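Shown here: the complex without one of its protein chains, the others still in place.
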Amino acid sequence: MNIDLAVNALVRQLELEKSDICSKPINETEIKLSAQQLIPAVETILDAGIWHLSTITCLQVADELVLLYHFWHSKGLTLCVTLETEHAQINSLTTLIPGAEFYEREVREMFGVEFVGLTNPSPLLLPDDWQSGFSMRSEKPNKTESEA
Amino acid sequence: MKKILNHLRTFIYLLPNITSVFFSKAETIKYPQEPSNYSSGFRGSVRINQQNCVGCNACVRDCPVSALQLIKVSKESFSLIHQQDLCTYCGQCQLSCKFNAIYLDNTYNQPSADRKNFRVVLLKKGKL
Amino acid sequence: MNITEFLFNILIFPGFLFLLALALGLDWLDRKLIARFQGRVGPPWYQPWADLLKLFAKEDILPAGTNVVFTSLLPLLSFASVMTALFYIPIAFRRVPSFQGDFIVIMFLLSVPSLLYFLAGWATKGVYSIIGGNRSLLQYFSYEVLFLLAISGTIITSNSWSIEGIRQAQFEQGAFILPQIFGFLLALSGLIGKLKRGPLDIPKANSEVIAGPLTEFSGKKLALWILTNELQTVAGLSLLIYCYFGNLWQMNKLSGFLIFSVLLVLMQCLLSAISAMYARLRIDQLIRLNWYLLIPLSLLHNLYLIIK
Partner (left out) sequence: MSRMVIPIGPQHPLLKEPLSFLLTLEGETVMDSSMRLGYVHRGIEKLAEQRTYVQNVVLTERICGICSHIHTTTYCQAVESLLGLEVPQRGLYIRTLMCELERIHSHLLWMGVLAKNIGLDTIFMYTWRDREIILNVMEEISGGRVSHAVNTIGGVRNDLTKDQMNMLKESLALLRKRVEELLRSIEKERSFKIRTQKVGYLSLDDIKRYCVVGPVARASGMDIDLRRDAPYAVYDQLDFEVPLMFEGDVWARSKIRVLEAVQSIHICEQIINAIPQGPVSVKAPRRVPAGEVVSRSEAPRGEVVYYVRSDGSQNPMRLKVRTPTLTNLVTLPKQLKGLQMADVSVVIAGADLCIACGDR
């Protein structure tokens, strides 16, 4: 099963709009979702036979955190979820994809996104007594992005 | 019979290898006795062509580790300083230079115990 | 025997200095050979001496909470027991006090260092030391039996419990190496386990337990442990030479010394080649191999010798 069919299934199940889907360079499709839609979306994708989660990218745009779930199956598929910076919280994928554990732990440490249901929330990269906040968050939160 | 022999052979599989290696020349070299030679493209140390440099700052701007430093007084008088202890010898300065002034060659810097020796004035032009 | 001759015998020849030179020479040969098998240059001849001197000059550190007297006694005792065993083994062209049963004494003295090695692991209280110590004890129970069983084939054939007796029997019956080649190979594999050489260096496998029981030792104590192991190599190899090639030379002659040296070097080559050729076994694999295959084989071998 290929990415296009999975995208169609996603659109059908979650009733997405055309504007939520855009294509990016190097065979990449991006789909914008809300935080609640993530788990059903990943379930749909797994059902469609796309098992490979490449990574989870987190980035800060203005005062929002953007989580990007990069899937791959001959072509790329990115699920994009936007969260508030303060008290950012999202469901963990580790029950569906155990391989997501390290990516979620890293994002949790570096950006302070709380993953609900993360199997092993102990620190991965930073020391146990780390107290200097979330190091990957932008120092200048007012820096805005000029979208092309 | 041949099968049994092959099976027995797996118990001493490396024997032919180690005997043939034993009678051939060693791959390692005795370091101080035999000097190691660098290939022609080896990026050993940063050099400059005095005439070509115009002090355009391109190499300083692109240096990933800020190992180059340009002290510029006017268009004619400037000096270019190379910090060898910071340099990673990546060759980006050579690539960025439009005038073929800065380049890397395969001579090798001897290490030094003093940090001062790593600060090399590559170029001095005009009055500073 | 006057006092100077006595001191000369103890300290220089054929006593301490000669044995030291022999042990370190064999060590150098081992390192050089393995290096050449692997395509490297290898160390110069004085490298083992330099290593030993350096270790003796180094500061001696022990982890807090260990008993200093006990941990110092362990390497000293093991060194002493190997030296005592060497006193009964007629190295080169030296006559030794031989008596019925000295074979048993030598076997006992040679196995003392292994037991002390295990104790060293427990005495220094490191996790790696303890695991290494446990492994060395497990290994002790497999190779020691094998070595004893395999080499007792020569006792059965020669009907004597002394080294000199085994040697004399070979003058009458011919060298035991040909009729007892299997016994020799089994004894050699037992010896590899005894000396903790590759592929049976399980107690000190450096990718798993760092240096096993010796992890926490340093300085003079470590030097003594290493020296013990090297002297054990000399003792074990010469024991095998006496038991299997006993008739090839006469005592107290220079030609005897030369033949003995040649045999010693050849045996060392064999050991080096074996340790260069194989990967380290796992401890359970070793025990299975020993108790399911090698020990029954050596028993059968002895049974065959008795019936014959």
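Which chain is which? They are A, B and C, in the order written, and residues in each are numbered from 1.
Quick note on the criterion: a contact is a pair of C-beta atoms (placed from the backbone, for glycine too) under 8 Å apart; a residue touches a chain by one contact, two chains touch by 3 or more.
This one's a predicted model, so the numbers in the text were calculated from it and none came from an experiment.
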Shown chains that the omitted chain touches within the full complex: A, B, C
Considering the complete complex, of C:28, C:103 or C:128, the missing chain is touched by C:128
Please identify, in ascending order, the residues of chain A that touch the omitted chain? 24-28, 51-55, 57, 59, 68, 70, 72, 74-76, 78, 97-103, 122-127, 135-136, 143, 145-148
In the full complex, which bits of chain C touch the chain not displayed? Write them out. 34, 37-40, 127-128, 130-131, 134-135, 198-199, 201-202, 205-210, 276-285
Chain B, residues in touch with the chain not shown (by the definition above): 9-11, 13-14, 17-18, 21, 27, 38-43, 62-65, 88-92, 95-96, 104, 106
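Following the convention adopted for this analysis, only the chains that are shown with their structure count from here on.
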Length of the line joining the C-alpha centres of chain B and chain C, rounded to whole Å: 49
Mind listing the chain B positions that touch chain C in their complex? 12-15, 18, 21-22, 24, 26-30
The residues of chain C that touch chain B in their complex are 33, 35-42, 273, 276-278
